[in-house]
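One protein chain is absent from this view; the other protein chains keep their places.
On to chain A.
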Amino acid sequence: MARSIQSLERAAAVLRLLAGGERRLGLSEIASALDLAKGTAHGLLRTLQQEGFVEQEPVSGRYQLGAELLRLGNSYLDVHELRARALPWTDDLARSSGEAVFLGVLHQQGVLIVHHVFRPDDSRQVLEIGAMRPLHSTALGKVLSAYDPVAHSEALDAGMEQLTSRTLTDAAEFEKELDLTRARGWAGDVEETWDGVASIAAPIHDRRRMPVGAVALTGAVERVCSDAGNAELRADLVAAVRDCARAVARDLGADRF
């Protein structure tokens, strides 16, 4: 068994002690309870304080658990909250682009569609909320895999099935695609999932720069691509998708960037 790191063990003991009741504790109480030298205890507390795990009351100088611990426990964003916050912005994206808009999150080995706005042309369309999409071929899946390490490994584990002649099935090529996605901040899917369909997606970051989901615009390849060869995605649509993702992020309390 690997040797454990003593200072981490001690930090954990401090947190456990502070979590033990409603009370706040002073430095000497903590030091004596854990059988530590005052200097050692002080060093631990200062580091924990810097990380936000412990807070010091200004008047009494006593220590208590910090807000960061709470945030760690609750960092998961409810997908229905995400949909409610995203709704006005995704509506606006559908209206301005004339294409369908989706919101996706990682679920098991794929992308779960949690929100869908119809293409605003009054044609018959079916609501796809609850549907699963592949991680390796869709724009949503690529964005999630590029920014979320868990999604990345799920994508590789899931295997990269050939869906159309343009699907990436080689792991090295997929990695290159994810590098590109991170470098430019968005991902595309030009007939890699369905023939004749293209899509553009951007990540929605929360205030800790974690990707909580992704927003995508999807439409016929002739409309979403700018050139005759259907390879280049339209720059104005890319900008609109990224604006939408940023607007949702702002609503979720992410910093302006």
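Observations on the structure shown:
The criterion applied here is as follows: a contact is a pair of C-beta atoms (placed from the backbone, for glycine too) under 8 Å apart; a residue touches a chain by one contact, two chains touch by 3 or more; residues count from 1.
Definition applied: contacts and distances are computed from a predicted model.
The chain not displayed here is annotated in its UniProt record as "Glycerol kinase", chosen from "Glycerol kinase", "4Fe-4S dicluster domain-containing protein", "ABC transporter permease" or "ChsH2 C-terminal OB-fold domain-containing protein". The hidden chain makes contact, of the residues A:62, A:83 or A:107, with A:83.
In the complete complex, the residue from A:105, A:168, A:233 or A:247 that touches the missing chain is A:247.
In the full complex, chain A touches the hidden chain at residues 78-81, 83-84, 87-89, 91-92, 94-96, 116-118, 120, 122, 125, 127, 129, 240, 243, 247.
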